[in-house]
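Shown here: the complex without one of its protein chains, the others still in place.
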Amino acid sequence: MSGRFSTRVLLGAARMQARLTRQKIEDLRPLLTMPPIALVSVAVLVHAGKAQLAPYGLVAAVLMTVGQMGNFVASEIVFMERNEQTLELVVASPASYYAVLLARILVLTSLGVIGALESWLLVRICFGLHLTVHHPGLALATLAATSVAAAGTALLTTALFALGNQVRTFQNAINGPLYLLGGVLVPTSFLPAWLQPLSPFVFFYWAANLLRAALSSAEVQGAAVGLASILALGAGAALLGYGVLQRMLTRLRRSGALGLT
Amino acid sequence: MTWWNIYRQGLLVGIADLRQFWTLRSWFFAWLVRVLTNAFAWVLLGRVAGSEDKVHYLLVGHAVAAGASAALWASNATTWSRWDGTHPLLVIAPGSLLAAVIGRTSVWLLNGMATSLMSFIVLFAAFGVVPQPSAALASLGVVLLVCTSAFGFALWTGAWLSNRGRFRNIALDLSSMILVAICGVSVPVEFWPRPVQWIANAIPMTHGLAAIRLILGHGAHGSIAWQIALEVAVASGWLLLSLLTMTRLFNGGRADGSIELV
Partner (left out) sequence: MLAIETESLTRTYGTNKRDQIVALKGVTLTVQEGEVRGLLGPNGAGKTTLVKLLSTVLLPTSGWARVLGHDVVRETAAVRPLIGIVFGGDKGLHYKLSGRQNLEYWAALYEVQPQAARTRIARLIERTGLGERAEHLVETYSRGMKQRLHLARGLVADARVLFLDEPTIGMDPVAAHDFRQLVRELRDEGRTILLTTHDMAEAEALCDRVALIDRGRLLAVETPAQLSQYVAKFERVDFQGGHATLIEQLRRERGVASVIPAAQGGGHRIELSDESAQRHILALLVEAGITSIRTSRPGLEEVYMHLLGDRGLRL
């Protein structure tokens, strides 16, 4: 794909997204609507007399917040740019559109990490449960890796969604299976046996296990492998996204549909 | 029958809206997949909690909630005439604005019912629950009531959102979350503090879901009838409130200029 992938482009795009998000509260929708999942899931566990399993609920809320920032907000970027007819202008500029997207998406998925604090506070305030982060370094590293992997995945999905007319359809469809397969709310050992081999291919799987481990007082095993897996899966998605984006842009230039009107 | 004609035309617009989201195939393989995987996760949480009773509780709750949550999309649909630019034209047209709005949005009520029906079928089959036919049929009747109740609530929230369209998705998600949290879907209403219970008793699904649990659990007919009556009252209340609110806000938009807002 032609286009300059420079620091100036990356910083300019990141800055633009940060400014845009400040003005668009809608972009922060997952930060408002996902952390309450912690309330519901912890309520189920507390009601069943299993308050010690509350970390499961917290982890679910955290990962879904990051996931939704990637899937719902970031994945809409190309679709919205086509709609607003800014995509044509970006494509006609010397900048690499991939670089522009990468920077903008990273800003959004990084913001998703705020959901961790929100969810933790909700559980604390509503249930009086103080969930100790026994391995804070691991928790932070996992959150960082997850937001990067979510960005990589969003790079792929935003390119895919842009080609379709029913972007909302697929946008809404993919998160459910990913969360289920990834064991975000319920560990994958509870899934049917035939589904379980698929789980390690979803970065949420590694992220959920590591976050639960970070909330456990037990010694952590396999952290390096887990973190590397998250990043590798995210990088893989990002590479795939590069190829899809290149093809998408060529196809749109050929069909004349860079703008939706 | 002008009101009916307008409603019908509105419904046609609503069907076109629906087609923007899904074909029949994508409704099954995208929308339903999303709904069912979400519900599966919650039901499996019952196994994490180590209780098959909990599994059954969550199963019924989320099968019903799937439909109610889907019907809540009507709140977004009430804002779409703003985005189309047709809202001012509808306000000043001589025909009934309410008929047009309800016509356009009622397709989401139908979507809610279809979603709930499929959720019941798939989830019950997946977890090996086989209700008696009469109980199943009666439950589906109450599901229709619950979806209508949610629809009325959605119209009311949509009326308030119609000139604050940027918050529509946030409001939809939060409404759905509130229903799932406090209306007896995941935990009994009594789990929550008293003020939360009061709210739960006044919003859709709480009584209808209680009725469905009683029906499936062969509860007393009197209790079932009482819960259904309460749900009817809730549904009627929200529908009436939504009609009054829409009338006041939409017509008032001509005075305060909000008629032109997107």
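Lettered A and B in written order, each chain numbered from 1.
Everything that follows uses one rule, which is that contacts are C-beta pairs under 8 Å (C-beta built on N, C-alpha and C of every residue); 3 or more make two chains touch, one makes a residue touch a chain.
Fair warning: this is a prediction, and the values are worked out from it, not measured in the lab.
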item: Contacts of the hidden chain among displayed chains; value: A
item: Sole contact to the chain not displayed, among A:Val100, A:Leu210 or A:Met248; value: A:Val100
item: Absent-chain interface as seen on chain A, which is shown; value: 2-4, 6, 8-9, 11-13, 15-16, 19-20, 23-24, 84-86, 88-95, 100, 250, 253-256, 258-259, 261
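Basically, only the chains that are shown with their structure count from here on.
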item: Distance from the mean Cα position of chain B to that of chain A, given in whole angstrom; value: 28
item: Parts of chain B lying in touch with chain A, wherever the complex brings them together; value: 20-23, 26, 29-31, 33-38, 40-42, 44-51, 54, 58, 166-167, 169-170, 173-174, 177, 180-181, 186-188, 191
item: Contacting residues of chain A [partner chain B, same complex]; value: 24-26, 29, 32-33, 36-37, 39-41, 43-45, 47-48, 50, 53, 56, 166, 168-170, 172-177, 179-180, 184-187, 190-191
